[in-house]
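Inspection log for the structure reproduced underneath, given as structure tokens.
Only one protein chain is missing; all other protein chains are in place.
Letters A and B mark the chains as written, and numbering starts fresh at 1 in each.
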Amino acid sequence: MNAVEVLRRLAEEKPLVHHITNYVTVNLVANVTLCTGALPVMAHSAEEMEEMEGLASALVLNIGTLDSRQIEAMLLAGKTANERDIPIVLDPVGAGATTLRTRTAERLLSELRVAAVCGNAGEIATLAGLSAEVRGVESLTGDAREAATQAARALGVTVAATGPTDYVSDGERLLAVENGHLLMGRVVGSGCASTAAVGCFAAAGGADPETVAAALAYFGRAGEVAAGKADGPGTFEPRFLDALAALADDPAGVEGSTQIKELKRG
Amino acid sequence: MNAVEVLRRLAEEKPLVHHITNYVTVNLVANVTLCTGALPVMAHSAEEMEEMEGLASALVLNIGTLDSRQIEAMLLAGKTANERDIPIVLDPVGAGATTLRTRTAERLLSELRVAAVCGNAGEIATLAGLSAEVRGVESLTGDAREAATQAARALGVTVAATGPTDYVSDGERLLAVENGHLLMGRVVGSGCASTAAVGCFAAAGGADPETVAAALAYFGRAGEVAAGKADGPGTFEPRFLDALAALADDPAGVEGSTQIKELKRG
Partner (left out) sequence: MNAVEVLRRLAEEKPLVHHITNYVTVNLVANVTLCTGALPVMAHSAEEMEEMEGLASALVLNIGTLDSRQIEAMLLAGKTANERDIPIVLDPVGAGATTLRTRTAERLLSELRVAAVCGNAGEIATLAGLSAEVRGVESLTGDAREAATQAARALGVTVAATGPTDYVSDGERLLAVENGHLLMGRVVGSGCASTAAVGCFAAAGGADPETVAAALAYFGRAGEVAAGKADGPGTFEPRFLDALAALADDPAGVEGSTQIKELKRG
């Protein structure tokens, strides 16, 4: 589905998107979800995972500040999501940096039926079994294009490797998204936030490469608009939320401004 | 007490307001507390609950991201607050959405002497035993006016059901607060933040319906000021904190701009 279609559907349905996410960027992630047109809920308590998931239209798992209780909650919520057949979007933050993160991402991918994985080039390369350098939660090296295709093939899911150009693949198709702005890399959580946008789009339009690329194009387009009004990374963030909301309110504004290229047809 | 009186007292006394709250909106809640003139402290460790509460002038309990350890901390802090006779303000975030949240709100209300409950129409209706639809943490239906009165009667506390119009009742009196702006509903945490303002006002002026309504009017008035300077939900939030601080610094600015109507006298 393209961005305009998804945004219209989001405005109409206001689906609940459940995030089990890190405490660093959780506020930004929630605001991005709300600005995009979905209703965010952040909940991590094992006691309410099944029930909360019963209300949700998508589940976003972000391992940015992982601990054992959170892993348990992710598995519980994920199982309910799978039973209800709602899409799970995984952001493997810091996979490749520590064993805990790499193993947890792998475990979630093995025990749950994940619909899409979104991460930076290093994280995605790690999951594809390619070599990569991840310093903390930042990717320092890695061929995003190759990583996306290889990981999608290895994992059998849609994979987005985000960066200056985002690459989205299901192992067959490969899409490149050119929207975005350098300032986005200077704000903590822009990766988490782009995964949240993918989660919202998945709630309304599924997680095929076209819809995932549309989410990233919408997200990147908002970044371009915001960068034109910001004086630095600090003023960028509020402007970015404004831009996301404005595009969601008037999806026609997205039309013609998305830069998605089909590099390889499936 | 009216808003001007409370804000003057806050500026003079700088009371400590202790929040046990969710990690999604905690930063906004703390900044709202500080801008309103109180000193915020966020602490949740069982080991320091009694001691921290011994320093506080109000306790705000927000169940937005609940887990078992947090419930224990809320009960410990609440008991000390009751012993010291300082007001407890409860925000039953997501009551009605999951059993954990509904039961925990009920448990806190049964085991502690709560002074005021602030929530959206659906959450308050749930606590009043009325039917309501709560999707995650958003209220989708519910008659806020009826919910506030019924819940206040059922629980024997001051209740605020917030929304486009806020209704405040102690079961006898019913006040309506018309201040506010639509943009507030597009920012994650404006509900939590309004409860924080009620907590600050309670620290200085108690939790009778007049003081709770004054807090919501002050809060809503800041929203009106901020909306005039914002381009969307992103730029709204910093403008909103500016407006809260400006009104707290010069409480005379609140006078004449609060729109509180007494719908029913006690």
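What we mean here is this: contacts are C-beta pairs under 8 Å (C-beta built on N, C-alpha and C of every residue); 3 or more make two chains touch, one makes a residue touch a chain.
Predicted model only: the values in this text are computed from it and were never measured.
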Residue in contact with the excluded chain [from A:Pro15, A:Gly94, A:Gly163 or A:Pro209]: A:Gly94
Identified contact with the non-displayed chain, of B:Glu12, B:Glu51, B:Glu172 or B:Glu255: B:Glu51
From A:Gly129, A:Gly234 or A:Gly266, residue that would touch the chain that is not displayed: A:Gly234
Hidden partner interface residues of subunit B, rising order: 14, 16, 18, 23, 26-27, 30-31, 34-35, 39-45, 47-48, 51-52, 55-56, 69, 237-246
Footprint left on subunit A by the chain that the document does not show: 22-25, 27-28, 64-68, 94, 97-101, 135-138, 186-189, 230-235, 237-238
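One rule holds in what follows: only the chains that are shown with their structure count from here on.
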Angular offset of subunit A relative to subunit B [C-alpha, multiple of 5 degrees]: 120
Separation of subunit A from subunit B, taking each centre as the mean of its C-alpha atoms, in whole Å: 32
